[in-house]
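The complex is shown incomplete by one protein chain, all other protein chains being positioned as in the whole.
Coming up: chain A.
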């Protein structure tokens, strides 16, 4: 069985696709593209697909990952093109690489998120971020399946900074928009961008008037320098050798 890892994006309106919605759409895309997917053994065979941690519903992503098993050797780039065409525009398959040793999950321990706060000035955002980073602990609340939970949103945050990129659209009609880049470690319970936003409210009373747009820009292995290494990097070294 050949194993191939894919990186895909959830863009624009389709960021409202939930993980379950995506999984259904992906299985249909495999059939649309006639991908020779491998199936599990047993009474009700399931296609061999395993997902790395999926971005929450409503959050866009440029860096979602999954791995599939194939019955017959398939060219990764042809596979990428066929699957991308088989999915709705906005669910875009960006890269396909034959899987190397080790698991995808083991190579992912942090994410880089971009937060776009419309109608918030960079200065206001900076104040809140400074207060957040200065705090030793920021307790926030979230509803979970087990009920309301209180936990620390600060410790998992590796980096949180207001960025200024002149080429980024700053909202329509000159409305200010603060942009925050955020690196968060994968911990339990998970600290999501939403929780950090709750934290900014707790420490500095930051309440964006319109919903904050969140996009996952990267996920992967966190280096000592606080950088994130693409989990397909190690597999990419093996391109040319082919699959197994």
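Heads up, the rule we're going with is that a residue touches a chain if its C-beta (ideal position, glycine included) is under 8 Å from a C-beta of that chain, and two chains touch if they have at least 3 such contacts; residues count from 1.
Here is the rule we go by: contacts and distances are computed from a predicted model.
K.L.:
Determine which name in "Dihydrolipoyl dehydrogenase", "ABC transporter permease", "ATP synthase gamma chain" or "B12-binding domain-containing radical SAM protein" the UniProt entry assigns to the undisplayed chain of the complex.
P.N.:
Answer from the record: the omitted chain is "B12-binding domain-containing radical SAM protein".
K.L.:
Touch as defined at the start, partner being the missing chain; which of A:29, A:97 or A:157 qualifies?
P.N.:
A:29
K.L.:
Just name the one of A:14, A:115, A:128 or A:232 that touches the chain not displayed here.
P.N.:
Spelled out, the listed residue whose C-beta touches the missing chain is A:14.
K.L.:
On chain A, what residues meet the omitted chain?
P.N.:
13-14, 16-18, 20-22, 24-25, 27-35, 39, 45, 57-58, 74, 78-79, 81-82, 85-86, 88-90, 172, 210-211
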